[in-house]
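Every protein chain except one is present and positioned as in the full complex.
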């Protein structure tokens, strides 16, 4: 079963470790044994946290782009509604969600349903609201996070300032010769990871240090300093 | 404290990774330091998922069999009701459980209470509804899972078809010379495992590959192919 999925991930953190901006989004194609992306599309986002409820629409657009390119058997979206097809989600199913979040969902639901219907018609593929249960969603999250490391390194280098990036939940970053990989640290996910190729060689321009987010157990952060500003 | 416990575990999965059948059940005797079963009784089940609510009765029967053989100080059942003795569970305590599950429980509760009363009278041993908090229940789950690997390998070999088995939550399988062991991958459970002896040497007849269940984070699966059908 070939699965396409997308997620946004990693956030810039301020001095108090509050997330201020979501950095990247990624769509991934995953196949058995479901450990890594076979193919991915990633994008810088730098979207304000306040607008993050609308990212899901953009994530589905990324899925659509990848679907056009590679095909797949099913699409996993990062919304947790018992793995129901998006097309079957109605305002009634959202009734047990609380105030504000429900308002946001109701606002984007028509758009999501229309896109899911298009995908079904064009590719005969269902879009499932499987969210936190999906391994491909997790791989998309880690892939977006890996890409966010590169974007943050580039930004730190260009703007000559220290950037602090909060990684996705329960993972750590490892530098390779040609890129960066985010390995999951969640239980039973030791072989799940997301990769981003460092085409522009930005990692060589910055010094990275790892720390724990003291205000969010299970979340690690990276601090980037442009080498040109050191000494 | 010598504890007897039982659980059913591991499920055959269809092409969409839906569980179709529960494969095995096991009762185990566990003593300090509570890492492995000292003794176990296992059984093939191949029970439809739809009937799985009745497995708990059979699990208690397996406990009873093992209790007769080895004795114990207490029995841990895979039902999570605040570690209350089964005998003290009344329909009132089940009132905060939702519709369908409650109906199933009410149906089997009289039988469970009668069996628990028998065990109390005969052996002076309590049967606790401790469920997810119990380490012996976890060991029973992994032991049932290990046995399920053998049953699935045998079935794949006999029926000359590929079988896909979903392992219990957060564990992986490791082949030994004389059997199979399921190691827990849950946090702080690195030394908990379940073992099944490969008396019939069925593991030699099949090729096993591991994958992640893409629709259920934390769950791994195995695919068995009879060696006789390869090439």
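We just call them A and B in the order they show up, numbering each chain from 1.
Assume contacts are C-beta pairs under 8 Å (C-beta built on N, C-alpha and C of every residue); 3 or more make two chains touch, one makes a residue touch a chain.
All values derive from a computational prediction rather than experimental measurement.
Visitor: For the full complex, which residue in B:24, B:149 or B:192 touches the chain that was left out?
Guide: B:192
Visitor: From the listed residues A:1, A:84 or A:216, report the one that touches the chain absent from this view.
Guide: Going through A:1, A:84 or A:216 one by one, A:216 is the residue touching the chain not shown.
Visitor: May I ask which residue of B:64, B:134 or B:157 touches the chain that does not appear here?
Guide: B:134
Visitor: Mind listing the chain A residues that contact the chain we can't see here?
Guide: 15-17, 169-172, 185-187, 209-220
Visitor: Please identify, in ascending order, the residues of chain B that touch the omitted chain?
Guide: Touching the missing chain: residues 1, 3, 30, 32-35, 76, 83, 130, 132-136, 138, 186-192.
One rule holds for everything that comes next: only the chains that are shown with their structure count from here on.
Visitor: State, to the nearest whole Å, the distance from the C-alpha centre of chain A to the C-alpha centre of chain B.
Guide: 35
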